[in-house]
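Here the complex is missing one protein chain, while the rest keep their positions.
Labels A and B are assigned to the chains in the order they are written; within every chain, residues are numbered from 1.
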Amino acid sequence: MEVIDRTERIRSLRERLDGADVPGAIYSLVEELYPICRSITGNGVRETLAILGEFIPLEIHEVPSGTRVFDWTVPREWNIRDAYIKDSQGRRVLDFQDSNLHVVGYSQPVNRKVSLEELWTHLYTLPEHPDWIPYRTSYYSESWGFCMAHSAAEKLKEDEYEVCIDSTLTEGHMTYGELLIPGASSEEVLFSSHVCHPAMCNDNLAAVAIMAALARELRGRQNRHTYRFLFIPATIGAIAWLSANRDKTRNIRHGLVGACLGDSGSFHYKKSRRGNAEIDRIVSHVLAASGDPYEILDYVPYGYDERQFCSPGFNLPMGCIMRTPHGRFPEYHTSADNLDFVQPAALGDSFSMIRQVIDLIEGNRYYLNTNPLCEPQLGKRGVYSHLDGPDRLTQQRSLFWVLSFSDGEHSLLDIAERSKVRFDFIRRAADLLVRVGLLIEQPRTQ
Amino acid sequence: MEVIDRTERIRSLRERLDGADVPGAIYSLVEELYPICRSITGNGVRETLAILGEFIPLEIHEVPSGTRVFDWTVPREWNIRDAYIKDSQGRRVLDFQDSNLHVVGYSQPVNRKVSLEELWTHLYTLPEHPDWIPYRTSYYSESWGFCMAHSAAEKLKEDEYEVCIDSTLTEGHMTYGELLIPGASSEEVLFSSHVCHPAMCNDNLAAVAIMAALARELRGRQNRHTYRFLFIPATIGAIAWLSANRDKTRNIRHGLVGACLGDSGSFHYKKSRRGNAEIDRIVSHVLAASGDPYEILDYVPYGYDERQFCSPGFNLPMGCIMRTPHGRFPEYHTSADNLDFVQPAALGDSFSMIRQVIDLIEGNRYYLNTNPLCEPQLGKRGVYSHLDGPDRLTQQRSLFWVLSFSDGEHSLLDIAERSKVRFDFIRRAADLLVRVGLLIEQPRTQ
Partner (left out) sequence: MEVIDRTERIRSLRERLDGADVPGAIYSLVEELYPICRSITGNGVRETLAILGEFIPLEIHEVPSGTRVFDWTVPREWNIRDAYIKDSQGRRVLDFQDSNLHVVGYSQPVNRKVSLEELWTHLYTLPEHPDWIPYRTSYYSESWGFCMAHSAAEKLKEDEYEVCIDSTLTEGHMTYGELLIPGASSEEVLFSSHVCHPAMCNDNLAAVAIMAALARELRGRQNRHTYRFLFIPATIGAIAWLSANRDKTRNIRHGLVGACLGDSGSFHYKKSRRGNAEIDRIVSHVLAASGDPYEILDYVPYGYDERQFCSPGFNLPMGCIMRTPHGRFPEYHTSADNLDFVQPAALGDSFSMIRQVIDLIEGNRYYLNTNPLCEPQLGKRGVYSHLDGPDRLTQQRSLFWVLSFSDGEHSLLDIAERSKVRFDFIRRAADLLVRVGLLIEQPRTQ
């Protein structure tokens, strides 16, 4: 039954993704992925990638435990079947089946009796949000623990408790997904999102679902750039990919890490380590043109996987796009980052915003005015007949801006920035001028 | 009689220009030019240049219709003798003799009967300013029309009207005036103003008269730079000059287009396309030093003839100096831009301001401190005895500024900018230091 239901749901989801309800479809994909228990290794990631694979032809990579990746080693694979705390009456006072956040990620297997006092040394709660379960992990030091609503933990009485974590920590693999969409040029755009978090929606199923939707759309069209999408466990996944693909990084011209893209907050863009990369200027332009509030953040060497992509030996032109940044919303890394915390409207808005970034990446070129001595006479070429609507004046001025600065040293983005005219006007003006022969593309001089 | 009067007026005007009443003389020159019907070609421009020629030895250029000038073609010559609209009673309800704005510039000849309804399709009015006549032209598409006060047009009753435009549009010439004032160096300063507008004072008789006065003054003294003045039809005139003088543009070091220089508003300077040309810094310095409000505008590729001089193939270091910019005053391109709208005080102020710009162009040089190791002892050279008045401290500090930064890499303008001391103080300090041998001029390193 469940399998048939899922097949049906996926079919419907594909249709909606390709149709008019992209925001709703992205939300449904988040719903589909929400129940799965993920960690940096294990079957949860495999199941997640299998679902994404229903929409895009993901290549699945399995990196064996123990593999050296730069300064790091791929850890043992962790899987979990069940976990609970039972009181002396045999009642489950905590049940992994209720929420996969209940167990500290990478907890070693355990099954024994403990006093309330000892139990508390393995309990994590959030007194300031007593009904929320916190999210905790312990990847690189051996331990075990439970995460619990503080209100529930406080009700625990003196008793002998049975604690059980039915997990395995064995030689296995770390799994990640990759998709390459070749374009006319080998110049590459890299999108990366982490798939290692269990049941939390804003961090990071929102970004995962949006990236899948973007990849599906890009597959369906001709692109100037090659696009690469990574769905990877945070930190160790990025390091493993970079370690295995060091040579490929030379082609990366632009990139974005996506995270926290489903909440209702305004956009925050964290710039690349370079600080003035084209992607930094592109995202800033798109956000400024939106008219909505937004914030541009300087690069700091902590955060998401941009830390790895921007490490000094790589220094890739990659920023991080978020709505409310991690740590700035109380629901962050708790059970309150749930299906209510993200909404189709915000997901769709994030999707559109990144699509505009892609349009700008694709559309930003250098041109040469073929008639640079004085203004060309636009009237006799019928150019004015192509202008219409309430933006007519902006359209006309965009023509002059493009003509005036297409000297081989200004890209269309440079012109949009200098003119304070939205890129799409500049882009359309350039198209029209190319059509009448007043503009020719120029190999970029950057 | 009229000819004798004019001769007398011109003689008096010359005297006033060379004497103490320059502002009044400039205003009288505007008055003299006001009645003439000008367009981009025709006898109006010739008559205008002939009057200017009474004050400065203008060279008159006649460019034949049909001449290719870059992407453009010099149009046929347009002249007009008379025009009117008569009602069925034979009364002139509109008369070209009242205002040369009444006819759309470059209207084809017409003489026929029309209904009120058809007449309205050829009428231009300004409902928001019902008593003003708008200014309209149709240089490059064949048509005809009348411009009329909206209040008068509204009074027109159903009737059969005789419309007559007694114009000619024939192979002829486009006329412009040019004056070269050679200086010690072939490095050139270009001043340009358009002479193609009929009876409107701020746009552009004010600038035309001021430029003529400046040229007359520059002819009477020794200059370091060569000065060139252009009195040209807008757009086609600038294009024609550039087309015929492409090689000469290499000598142009600074330039200004002047327009709208007679109204009571504050100065607006539109920077060159380069944005940091010396002329941009010079005008900014003069305006800032004035203590009066002013505005510096970034270059945009629309406006006056700076569009042509700054087109990417030329990219000349030329800005545009205005008081209230075109389009920012309601009288712009209407009959209300009349002899009341410009005043001697504003005309004189604009004249003085540009003369200060010229002083700065002439005075900005590079020097070398001949005693660069520690401060020279100014006292033993009697330098302090040259300082006096309430500005004594500024004079003294100017000496230190000039000595400290005359290292061959800072011009006097650089020093004025860095010290925030007015250029004339810096200039006088340099002169004094040259006199006592502590400074020598240095070929510029720009």
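As a convention for this text, a residue touches a chain if its C-beta (ideal position, glycine included) is under 8 Å from a C-beta of that chain, and two chains touch if they have at least 3 such contacts.
What you see is a predicted model, and the numbers here were worked out from it, not measured in a lab.
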Which of B:N369, B:Q395 or B:S411 touches the missing chain? It is B:N369
Contact partner of the left-out chain, one of A:S151, A:N223, A:S243 or A:S264: A:S243
Could you tell me which of B:E118, B:D407 or B:E441 touches the chain that is not displayed? B:D407
Have a look at A:Y34, A:W72 or A:W144 and name the one touching the chain we're not showing. A:W72
Interface residues of chain A (partner: the chain not displayed): 69-72, 140-141, 235, 238-239, 242-243, 246, 273, 300-302, 307-308, 310-315
So that we can see where the missing chain sits, which residues of chain B does it touch? 369, 371-377, 379-380, 397, 400-401, 403-407, 419
